[in-house]
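Just one protein chain is left out here, and the rest sit where they should.
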Amino acid sequence: MRTFINVQDIGPLEKAMAEAFEIKNDRYKFQHLGKNKTLMMIFFNNSLRTRLSTQKAAMNLGMNVIVLDVNAGAWKLETERGVIMDGDKSEHLLEAIPVMGCYCDIIGVRSFAGLTDREYDYAETVLHQFIKYSGRPVFAMETATVHPLQAFADLITIKEWWRVEGGGLMENSHPVEGILPPPSTLHLQPKPKVVLTWAPHCRALPQAVPNSFAQWMQADKDIDLVITHPEGYELDPQFVAGARVEYDQKKAFEGADFIYAKNWSNPGVTNPADYGKITCNDRSWTVDAEHMSWTNNGKFMHCLPVRRNLIVTDDVIESPNSLVIPEAANREISCSVVLKRMLEAL
Amino acid sequence: MRTFINVQDIGPLEKAMAEAFEIKNDRYKFQHLGKNKTLMMIFFNNSLRTRLSTQKAAMNLGMNVIVLDVNAGAWKLETERGVIMDGDKSEHLLEAIPVMGCYCDIIGVRSFAGLTDREYDYAETVLHQFIKYSGRPVFAMETATVHPLQAFADLITIKEWWRVEGGGLMENSHPVEGILPPPSTLHLQPKPKVVLTWAPHCRALPQAVPNSFAQWMQADKDIDLVITHPEGYELDPQFVAGARVEYDQKKAFEGADFIYAKNWSNPGVTNPADYGKITCNDRSWTVDAEHMSWTNNGKFMHCLPVRRNLIVTDDVIESPNSLVIPEAANREISCSVVLKRMLEAL
Partner (left out) sequence: MRTFINVQDIGPLEKAMAEAFEIKNDRYKFQHLGKNKTLMMIFFNNSLRTRLSTQKAAMNLGMNVIVLDVNAGAWKLETERGVIMDGDKSEHLLEAIPVMGCYCDIIGVRSFAGLTDREYDYAETVLHQFIKYSGRPVFAMETATVHPLQAFADLITIKEWWRVEGGGLMENSHPVEGILPPPSTLHLQPKPKVVLTWAPHCRALPQAVPNSFAQWMQADKDIDLVITHPEGYELDPQFVAGARVEYDQKKAFEGADFIYAKNWSNPGVTNPADYGKITCNDRSWTVDAEHMSWTNNGKFMHCLPVRRNLIVTDDVIESPNSLVIPEAANREISCSVVLKRMLEAL
């Protein structure tokens, strides 16, 4: 595997899940693969979960890790040719990126959407510069439009909690430490209903998480995905193509096994001028106990960080049906699979 | 060991000292304990010695280390329930702390006193949140009211320099590299007189270091502790209970074997309104050669960083009787013992 951006990059999902479960049962099993291999993590934006879980996954695999925090304001790279560089940009990407590639074997990049120029964001300019010029395998640690490590972890979490026999949800224990259904039976289970729901927020957020979540859920033929959001918040067709959209949040929630809440700013699909803006503030979309009562005793998921009582109420996120912590713990697992694949292909 | 905050957490001091000397003689002896174990160091405040010595100790033990610098201003955690989080706090501690616990095996926390709210500081709010919600063993890397890694290193230093036979101080060599009295004889020696003395400073400093120093010295029945400070600077009774306080600095110094200088702001014990304030600026408390002449050729100690000619004069800190560097070197040893204990109990 040379890049990890979209769900297609990971190949057949059943095989990826099997590897995830294998690693979760023994997360140091592939430690030999990383010997004398170096991961470089490049952050153009802040990170807590991604930084920690990716570093942990790399160390589990025996890799060395170099973390580079690029203050987006301080380190401006020139990207054009022909410019006389006598301004504030002290280095050209055509030198900076190949040099970074010299000192490592695999590169992870975090680079958020600016939310002002849709075309630039959706072209994934920074990510593709690293792919093109670094000479190394590159994976997205949340970029302008995707967060595949999160979506992969979400899928692992759903598989863990969806009971194999007869279909239905596991109840009483958090399977954080390696109690998992045998991978070979995963495809036999009935489909869980998974609902991706928009929720209100006070700041304009990127679409990376919902884009990837929709893409990964759609790619799994054993999942029944429904997306619900206010009108005008339609996600980009390249990620949701074929997914059922239900504008009535209550109808969407009915019978749901998993509720995946997330805010995103206007994707500008319906009206390009709205891109990156907050065009809805309707707090009736906040997921509370009444919302959850519409579901089939559904589990609650969120990628974190989450603003309580805006996205979700205290009682819902603290309830036994909340999976937010096991979901975060699975970030270590999804990243381990990605790094293992990249190490094997070096 | 699940927490390391107070001297009681380390158990019998003779056993802890024996382990410290064992590690100092071979600091890589327990390297197998840390294999595939991860220490997460979380800094809400700056650090030099603690950061470096803790990282070194963890690496000596074969651990992986993740360092997280939390700019206290930038990462505000919501701590209340029921709040609609549409302000400047983007994450609730009830999610943030368990997630950090997901990616590591042991957590170290640095979180200084704010020095404005005595009750909040002395409740050790941040530290106890990590203990309660992280699911991991937690140790203090200087918190609001304690600095036990420093006090433990101080005790190691005093034991090293107090000559076994007959009692008295070692003279001619810095025993930095493993020349130590045999632990079995430690309890036979006469008691050294150890003086904790307040000294002036230009900024308001926490009481964490003197609190822990007093607590650890009091816990060692082979040490004769005297505390001296201006009236009104009484330390919290939970840390100094039973210690002799002598307001006359000269009387306190007479016959002392070890002088431990430190500034602290007003602890607010006598007058709660004075908490965290500088209520004395008397520079006659600065430890100079005349002060040291009152002692029994005593050794000078300070936890560093130290402001020269305010806390102590150049000639005293540079004299052969100054132990400040070997004392700092022992931070690696005290932390190694703590991590070893926590690893053994995982």
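Order of writing sets the chain letters: A and B. Residues in each chain are counted from 1.
Everything that follows uses one rule, which is that a contact is a pair of C-beta atoms (placed from the backbone, for glycine too) under 8 Å apart; a residue touches a chain by one contact, two chains touch by 3 or more.
Since this is a predicted model, take the numbers as computed values, not measurements.
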**Request:** May I ask which residue of A:E91, A:D117, A:D274 or A:D288 touches the chain that does not appear here?
**Result:** A:E91
**Request:** Decide which residue listed in A:I66, A:C202 or A:A219 touches the omitted chain of the complex.
**Result:** A:I66
**Item:** Candidate in contact with the missing chain, chosen from B:T38, B:Q55, B:S111 or B:Q249
**Value:** B:Q55
**Fill in**
Contact with the hidden chain, among B:E80, B:D314 or B:E344, goes to B:D314
**Asked** Which chain B residues would touch the chain omitted from the figure, given the whole complex?
**Response** 28, 31, 48-49, 52-53, 55-56, 59-60, 176, 202, 304-310, 314, 317-318, 324-325, 328-329, 331-332
**Request:** Spell out, residue by residue, where the missing chain touches chain A.
**Result:** 36, 38, 40, 64, 66, 68, 78, 81-87, 90-92, 94-96, 98-100, 102-104
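The rule we apply is simple: only the chains that are shown with their structure count from here on.
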**Fill in**
Between chain A and chain B, the Cα-mean centres are separated in Å by 41
